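Below is one structure, written out as structure tokens, with a few remarks after it.
The chains shown are only part of the set, and none of them has been moved.
For clarity, chains are labelled A, B and C in written order, and residue numbers in each chain start from 1.
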Amino acid sequence: MLPGADSGIARDGKVLVLAYDHGLEHGPVDFDPVPETADPSTVFEYATHDAVSAIAVQKGIAEAYYPSYEDDVSLLLKVNGTSNLWMGEYDSAVNCSVEYAEELGAEAVGFTLYGGSNHEVEMAEEFREIQEEARARDMGVVMWSYPRGQGVKNDTKPGVISYASRLGLELGADVAKIKYPGSPEAMADACEMAGEMKVIMSGGSKTDDRAFLEQVNSSMEAGADGLAVGRNVFQRENPIEILDALEAIIYEETTVDEALERATLAPADD
Amino acid sequence: MLPGADSGIARDGKVLVLAYDHGLEHGPVDFDPVPETADPSTVFEYATHDAVSAIAVQKGIAEAYYPSYEDDVSLLLKVNGTSNLWMGEYDSAVNCSVEYAEELGAEAVGFTLYGGSNHEVEMAEEFREIQEEARARDMGVVMWSYPRGQGVKNDTKPGVISYASRLGLELGADVAKIKYPGSPEAMADACEMAGEMKVIMSGGSKTDDRAFLEQVNSSMEAGADGLAVGRNVFQRENPIEILDALEAIIYEETTVDEALERATLAPADD
Amino acid sequence: MLPGADSGIARDGKVLVLAYDHGLEHGPVDFDPVPETADPSTVFEYATHDAVSAIAVQKGIAEAYYPSYEDDVSLLLKVNGTSNLWMGEYDSAVNCSVEYAEELGAEAVGFTLYGGSNHEVEMAEEFREIQEEARARDMGVVMWSYPRGQGVKNDTKPGVISYASRLGLELGADVAKIKYPGSPEAMADACEMAGEMKVIMSGGSKTDDRAFLEQVNSSMEAGADGLAVGRNVFQRENPIEILDALEAIIYEETTVDEALERATLAPADD
């Protein structure tokens, strides 16, 4: 963690990443709920919402669509990733160099590390090169810190998530994206382990409005610095409204009820 | 995808690649139906047909034969490929550097990615290097996107083909060459997933004139931007006529009947 | 071993490394006994104690916290390390380049070598590169010499520890960090095998004050040049007092009793 290195993808010290690398990681099936989200323009439009401090996409999407949005959206280029057609031990291909990410206008790079995988050592060494290259170019570094693979029986266990968070700090990330570990106490511990590094919650599969916002709020109260969200925005029929609500919770620290109201979403018993 | 990067291998925004790397991928057996096609000159001659927007060959063929055709034919250098003498998990050797491809006069490079193979990660990383090297030299990038291997039970299933198409977009290809997924609807979905990237249908094994043209036409109507064809041209006794017909369908958007007629092929019940 | 190369991390020719890479190697669980030690600042404060000749941390910790302590603490950057989420044959990822370590202000680099592991050859080659790069930058090199893995049944057997020490000398370390081999005689032999290279004892798991100081004293009398200590300092309620005692033993060669007294720790029967 280098103080300030994440400033290009943050707003008031908070981070809300709109993640849109699902076409690579999960395939077209993630666009089924709202078919027009297969078109990257749709999601780039969402990313112009003030709540979004950066969009995370793969190289090819950035090449084709980012030029139209570079004045309005900050780019977090996800530099590794792998299709789920492949079924081996968890690993991820480095699909973009940091140099090219910078050329595409990225303010930061994103990297998935599967701690506990048989590929952990190799991935950590790839991370080293990318992290140092980012430092040389004054770009931020976000680690998708996801323990998985032969060494990890339960990847949302509190101890595992706290370890995931610490890995980000130890290895030199500016922001670590981690899963919600099931309770505010566990999330607080994970944030504690991060020291001065920022922690953002991974949004995960789509849930209902209130449940999702409650979890985000609980994370923020536990010390998190923001959120990375994909399906919980773009698989919704009301993406703008949920972004309104997230803006309230993350940047203005409102209650969930207030956020729901502000966003003209059902304020309760949704 | 970078807008315009494929212009050197396109005509009016459409792409018809005459593929001739079968000597490496399948071996001499593919030349049996028309023995003179073992001589690359024969196929380079076909490539001078106006319908052909580029020829795809391996490095050695380009070295020896392209100099005689460089004024009349655009070169798409296929930079990886492997013999079928080898029987391991799907993989492909990088046989030509982008730098040398440029020296040979190539407008674009072609790369096979076997998504789902145990070598997917390694191949994707090779693709990264080649794609970025091509960008630095203003060359286009065509991905032969063929999911195969341990993770892929059925490589022409619609979901798999749509994923193949999306992989091209996400990873930074300008054009993806995919198999026909069995129906116009599935092909339309695959084209949808490609966003602004071009999609071309892979011609596959030789079929009869009408059946082949119907499939091409169906692909074009579904949103495809062209075709890559090898055996369906060079294993035919009437390669010029079929190219006439393809020209009609691809660039002039005629019906199959009109194309057949124009090419003096049997107009129906062939 | 290059005479003087370790001067930046030594005091009067002795070395006391405060090791704090447990967040990576063991995970947050090591901070449970004294929760505030999860905050690197806490341990950096300990490192300002005169007894400490260097602190050993991973890159990310150095980036975020070392700038505030660079006037008071010498930095030994641990350049490899791996989480214990992973369960394969002993190996360690190179997480920091020597160049970047120097940029962070490091006087020396630390490297774990698992002699006897199936990864020994690969790790030794990584060590070669790091050692030579350190030589080119006038930085010292400390080897965590820990025989482990398929070839090593008992990693604290005297013969194994003496071999570990010799590996450091043969391969070009300035200091080797080894485990206590169980007796003063065995430790003397391990120091003998080190030739002119320095040997420091690895502190290991937390034990009681006297037992720990007796072992340190026994090592020093056997010819060791110092200590690397982590949990035996930061998992204690009295970290400063134990550092006072260590200072007495290591630099002033007092008896254990005197050291305990000096440090206002119970002088005996603790």
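The rule is simple: a contact is a pair of C-beta atoms (placed from the backbone, for glycine too) under 8 Å apart; a residue touches a chain by one contact, two chains touch by 3 or more.
As the structure is a prediction and not an experimental result, all values here were calculated from the model.
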Legend entry - Entire complex copy count, 3 subunits given: 5
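We adopt the following convention: only the chains that are shown with their structure count from here on.
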Inset, instruction - Would you identify the shape of the chain contact graph, picking one of line, ring, star, complete or other? - result: line
Legend entry - Central subunit by CA centre of mass proxy: A
Legend entry - subunit A and subunit C: spacing of chain centres that average the CA atoms, whole Å: 36
Inset, instruction - Could you check subunit B for residues that touch two or more other chains and list them? - result: none
Legend entry - Residues of subunit A touching subunit C in the complex: 1-3, 115-118, 120-122, 124-125, 127-128, 131-132, 135, 147, 150-152, 159-160, 162-163, 166-173, 189, 192-193, 195-197
Legend entry - subunit B contact footprint on subunit A (complex, rising order): 21, 23-24, 27-29, 31, 35, 38-40, 58-61, 63-65, 81-83, 85-88, 91-97, 100
